[in-house]
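Just one protein chain is left out here, and the rest sit where they should.
Labels A, B and C are assigned to the chains in the order they are written; within every chain, residues are numbered from 1.
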Amino acid sequence: MYRSRPVGNLNSDALSFSSSMDDDVDLFFYDILGSQAHVIMLFESHILTQKEVVDILKGLNQLLSNPEQLNKHGINSSEDIHEMIESAIIKITGIDSGGKMHTARSRNDQVVLDIRMKLRDDINSICSEILRLVRSLVRVAEANVDTIMPMYTHLQQAQLGVLSQYMLSYCYSLIRNFERYYDAFTRINFSPLGACAIGGSSMDIDREKVATMLGFSGIIYNSVDATSSRDFLIEFISICLTTMLDLCRMSEDFILWSTSEFGFIILDDKYSSSSSAMPQKKNPDPLELIRGKTATIQGNLVSISSIMKGLPSGYSRDLQELKPLLWKTSSTLRNSIKIMEGVVSTLFVDKKAAYNSSSKSYAIALDIAEQLIKEGNISFRVAHKVIGALVESASGRGNIPMNTLSVDDIAVVLKKIDFSHPILTSEKIYRTVQSITPENSIKLRHTKGSPNKNEQFFMITHLKNVLYRYENNLEHRIEGLNKMQKSLIDRIKYLIDQEYP
Amino acid sequence: MYRSRPVGNLNSDALSFSSSMDDDVDLFFYDILGSQAHVIMLFESHILTQKEVVDILKGLNQLLSNPEQLNKHGINSSEDIHEMIESAIIKITGIDSGGKMHTARSRNDQVVLDIRMKLRDDINSICSEILRLVRSLVRVAEANVDTIMPMYTHLQQAQLGVLSQYMLSYCYSLIRNFERYYDAFTRINFSPLGACAIGGSSMDIDREKVATMLGFSGIIYNSVDATSSRDFLIEFISICLTTMLDLCRMSEDFILWSTSEFGFIILDDKYSSSSSAMPQKKNPDPLELIRGKTATIQGNLVSISSIMKGLPSGYSRDLQELKPLLWKTSSTLRNSIKIMEGVVSTLFVDKKAAYNSSSKSYAIALDIAEQLIKEGNISFRVAHKVIGALVESASGRGNIPMNTLSVDDIAVVLKKIDFSHPILTSEKIYRTVQSITPENSIKLRHTKGSPNKNEQFFMITHLKNVLYRYENNLEHRIEGLNKMQKSLIDRIKYLIDQEYP
Amino acid sequence: MYRSRPVGNLNSDALSFSSSMDDDVDLFFYDILGSQAHVIMLFESHILTQKEVVDILKGLNQLLSNPEQLNKHGINSSEDIHEMIESAIIKITGIDSGGKMHTARSRNDQVVLDIRMKLRDDINSICSEILRLVRSLVRVAEANVDTIMPMYTHLQQAQLGVLSQYMLSYCYSLIRNFERYYDAFTRINFSPLGACAIGGSSMDIDREKVATMLGFSGIIYNSVDATSSRDFLIEFISICLTTMLDLCRMSEDFILWSTSEFGFIILDDKYSSSSSAMPQKKNPDPLELIRGKTATIQGNLVSISSIMKGLPSGYSRDLQELKPLLWKTSSTLRNSIKIMEGVVSTLFVDKKAAYNSSSKSYAIALDIAEQLIKEGNISFRVAHKVIGALVESASGRGNIPMNTLSVDDIAVVLKKIDFSHPILTSEKIYRTVQSITPENSIKLRHTKGSPNKNEQFFMITHLKNVLYRYENNLEHRIEGLNKMQKSLIDRIKYLIDQEYP
Partner (left out) sequence: MYRSRPVGNLNSDALSFSSSMDDDVDLFFYDILGSQAHVIMLFESHILTQKEVVDILKGLNQLLSNPEQLNKHGINSSEDIHEMIESAIIKITGIDSGGKMHTARSRNDQVVLDIRMKLRDDINSICSEILRLVRSLVRVAEANVDTIMPMYTHLQQAQLGVLSQYMLSYCYSLIRNFERYYDAFTRINFSPLGACAIGGSSMDIDREKVATMLGFSGIIYNSVDATSSRDFLIEFISICLTTMLDLCRMSEDFILWSTSEFGFIILDDKYSSSSSAMPQKKNPDPLELIRGKTATIQGNLVSISSIMKGLPSGYSRDLQELKPLLWKTSSTLRNSIKIMEGVVSTLFVDKKAAYNSSSKSYAIALDIAEQLIKEGNISFRVAHKVIGALVESASGRGNIPMNTLSVDDIAVVLKKIDFSHPILTSEKIYRTVQSITPENSIKLRHTKGSPNKNEQFFMITHLKNVLYRYENNLEHRIEGLNKMQKSLIDRIKYLIDQEYP
């Protein structure tokens, strides 16, 4: 329809190659809303008559409530949703009214407008899902403040801890991502409309009025910046990647813990898959898929940044490729959080297995070393050496637990490493080792943020407060957008009713 | 259907999250063919009776000719195409026959089989498209062996050349990619079937027989390797990326050359887009999209390699995410080559504009320098300095062409840089400069592979020979696969006819 | 030195493979400062005696002022800077004092501490460089508010504009990135120290005291989160990528504009490279390198996110690979901004060439169309069609400028497209076309953020205000860190002087 100059039509292969229709469906609603605000402003700026604006508004309402009209009225060979909608409006209202809809506007500013509008909603719904997941994690944490289990570094047992400590660590990380989305929203929430193709317009339009009608906090001022910049997309998708990496880390933990070798948790059957061949299998497929989809979103970030790389200022068609990557990322992320919430809230924790593993573990070694420091005032490095030798000895004897070493066993080790100390005799060390039960290991470690029960409760309370505050903030923001939308719709209705009472 | 152990069904969100149905549609045909070969082998290995095999073969044929049956017979909640087809077969033939189809097989070997089968066809069709594009490029080259134009390095005019030289350079690069696909095919063309879940089977199956029936050149021997390795995918998609980078380079050249500033070529209207706002615009959108889609494929390679990174041996569900990336890459690449072929074969070359630009260009500077070397036996570095000074002087006077420098102008420059030489006087240099017309510039440079007309003809002839040979090889390969497929279908028909004459 | 358990040393290949010494040099200063704060806290928590803390502080001061001591005292086979420093301190102070330095600490929390400290400084210096560049851009903008030039979309001339409009668009984008760094800082500025290996300590330490001494605004509470999370790195490097993409876009613009075909700007010789072969060449190498280095940073982001992908909670050695990527990114970015500042502040603008190009351009088409709308009250779509036809006609006659079309020429076109209108006669349209000089084109487009001179001045003033405010904020933040550092050094001096007066 726009082809005022090139002769004939696009080659049909080229058209289907160029078409972004499939990816634009998501923008349909936003494009209509944006166009309605635009024409109302044109009317109030005396560029459209009341009849013209109302005809267009009615036409757009029709399309909105009856999208299949598009196929009837929109020229089939449309390159994108924007062209299709304008074509349909011209068909419905005639060229004299409908042909004015695109006055002082270009696809270049229009498409960024739509993207920014949809992104606001996507961010809000991602934020909701994150808070739901955090709530579930806090719940599981509350139920497991005394589920003692080994904590791992390098996938080797490191120190003893509690399951809730892991759950809470996920919460903190997710909350930081919530904050990033929340900040990013404030940078996205500006209207580019009125920048036109790249250099503005000579029509007497009011950029800020449209922005306000659509709930934006202002306009992207510079017209080149408004149409060329996509930094907000990279910010958004980077946060999506960080969020997926959180989910991916949780998945990796859960996959490991649900092996028969670790055995600390069992996934609910609703979140386990079977095998086509092996009758015994219960596979953590949803978690593996989250891990896989993390890679997909990582790839999308690469694609998006690569699209931008090497482009000069001004809209280039390359930018069209951003849209499918963006919407795919958004929805994958939202679904992944939802699935993870399902996995978490149905998780069965095998407390006994976790405790058994803990009670045989050398992960108490550092606790013992710290006790020796306190008891004997030796330096950490010396204590490290002594306990290292004890572990080596126990391990060499078939990985027996440390508390099965006798006083004599300990004496032999101390001799071997030439350690003698007035207080830290083999008897004393024996008693110290005996005293470090899994329960005591946790109780003794009382530093801020440690697996200690008091600390668990402190963090749980803190996170609940954060949740309460953030849920309120988010609700407030969502309501704000709803209100503006409602008010715009009211205005449209009022205008139409006035004209055709 | 496989859920012999987990109780109840997958959570419906989890099912839709886990489902690969959308991406599996592409595998439908291959899965059926693979299953047919598998059951014939089971029959010939005396694991299925003739009636059983025929019932299954017929059922599979039905599904093939009537795919919507799947929705009727396949259990709705199927995770993937493999499960869905098996469910349908069991519905059609009863559990006693259909329940045997999956004997000595697992989704783990089955899914790689399907991927390898489809990939063979994808490679063959990509290879065809490449050769078509090369043919068109050679044709454009033939028509432009004397279209003189500046050649660029750093986007600055460097030496004069001819348009055909660029077209031929694309050919060489595309041909190398053709060869890479051709080699990759030989590594893909092995059957994993019979590796089962990861450790083979105790049934008396014949892995090589299935492989032969399906046109493979052999089997992937080791069962862990067969089910875990995806190196062939990374090889494939890497070549896709290299090919897209070829197309991307061509796009960048064409986009630049079709600006009003360069103006050497004009894209056909069929491959140009208009602007929604600016009536005068003719935009090279298809080329920009190729550039953008290069980034998408680059992201897909990242996703695919990231999915593999961190996985242990043995099938993990993460691998499912490979499929959509793969098929999307394949089809995007194929379409991009096709579009580029359209652009190339309809390109209008503005020979006059290219010549005009050449005749004012300093890109003859190196030619002049080389002439001075020959005439005065001076060193290259000295000649470089002399000509550099001449260009500086011409450029300082409003970028006038070098051949407008008078003998006196030259004398002034030589003096300034203290150059005096018995032969290379300012008169001599003046005459040399005058002699280097655009035509002579090209004619003088006669090294192998240079823009010289003889060399252009040599390369064109060479590439035509290569094309002829490669087209034959490719046709041969495609026919080989067709033949095996036909023979398998004949065998199926024969078996069915024997049972139900 | 830590090898209390494994027998013998690391294989020497494995040591050099594992060693991060090269990448740790950057952390030397921060590691020492962090250790000093740590031991002061240990002393104030009664874990170290005054003599012990002072011995260690003195030893660390020695190393700081004399880093080559490290090679003497540090065990050669150290895996990393942390181990090397501790070894040296033990050599200098003896095992009884020095062996206590690592009490209630692990490399796992120590390394994140160092990274966070260095990152704060890196961010501050990047922020400074960004503001310097923005200042230079504003200066160039001020000098070019009336440098009329074509503005491009799809690399085709779109609308007329002014050079300053581009410069200002870069500013806005850079300022947004400044804000992102500024926000990221607040998330980085938390101390992980005291999380120990993964599960805290039983020693009576004061995590918050160390944090305050080192200028942090608080602690990363949860010990698993503190040692496992690297989301702040991905946030940082994502912003680095966005910033590089800004520079890359500027580079692309400048490279194009400095070709002989566009010719709007000339890079200063100080920022141009010559050719080894072609005497005439002046190449925009620094800009090309910025473009290339954008790709490097993009790759670094992939590496960093891929390292995280697939890791379970708890420190894994994979994380060591993050450091070189991070420091390389930081310094590349800083240098790139600096180079760009040099390019911008020495740029020569060829105003005449830019004007010449503008005066022949069809980029006034939209302006004319908008005039017709105002004059004839026709719809935009109709105006678009009319002007499209005029351009087509002018272009078909050898790309003659629109204002060379005569009244008759216009009449022919109008007839051809069947356009007749009471007001918009061919004479009227002719006069309208004549009225749209480059100057009028800009003057007429007066929407907010357009190339209009008033708008240029508005944006310049706005940006100057922003610069003033942000420079103050940044200075304030930097001074804050300097003050804490000075106060820590004073405290160290005081302690040492007290002990060894």
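By definition in this document, contacts are C-beta pairs under 8 Å (C-beta built on N, C-alpha and C of every residue); 3 or more make two chains touch, one makes a residue touch a chain.
For clarity, every value in this text was computed on a predicted model and none was experimentally measured.
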Chain not shown: contacting residue from A:D183, A:D253 or A:D285: A:D285
From A:A363, A:L463 or A:I492, residue that would touch the chain that is not displayed: A:A363
Residue touching the undisplayed chain, where the options are C:D285, C:E439, C:E471 or C:E499: C:D285
Listed residues B:E79, B:D114 or B:D253, member touching the removed chain: B:D253
Positions on chain B contacted by the hidden chain, ascending: 1-2, 4-5, 7, 90, 95-104, 108, 151-155, 158-161, 165-166, 168-169, 172-173, 176-177, 179-180, 183, 187, 194-203, 205, 207-208, 219-229, 231, 234-235, 238-239, 241-242, 245-246, 248-249, 252-253, 256, 291, 294-295, 298, 301-302, 305-306, 308-317, 366-367, 370-371, 373-374, 379-382, 384-385, 387-389, 391-392, 395, 444-452, 455, 459, 462
Interface with the undisplayed chain - residues on chain C: 2-11, 13-14, 17-18, 79, 82-83, 86, 102, 105-108, 110, 196-197, 269-283, 285-286, 288-289, 291-296, 298-304, 306-307, 309-310, 316-321, 325, 335-336, 338-339, 342
Positions on chain A where the hidden chain makes contact: 153-159, 255-256, 259-262, 274-275, 277-285, 288, 302, 306, 309-311, 357, 361-363, 365-366, 369, 383-388, 391, 395, 399
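The definition used in the following text is that only the chains that are shown with their structure count from here on.
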CA centroid of chain A to CA centroid of chain C, Å: 23
Sites on chain C at which at least two other chains make contact: 153-155, 158-159, 256, 302, 306, 309-311, 366, 384-385, 387-388, 391, 395
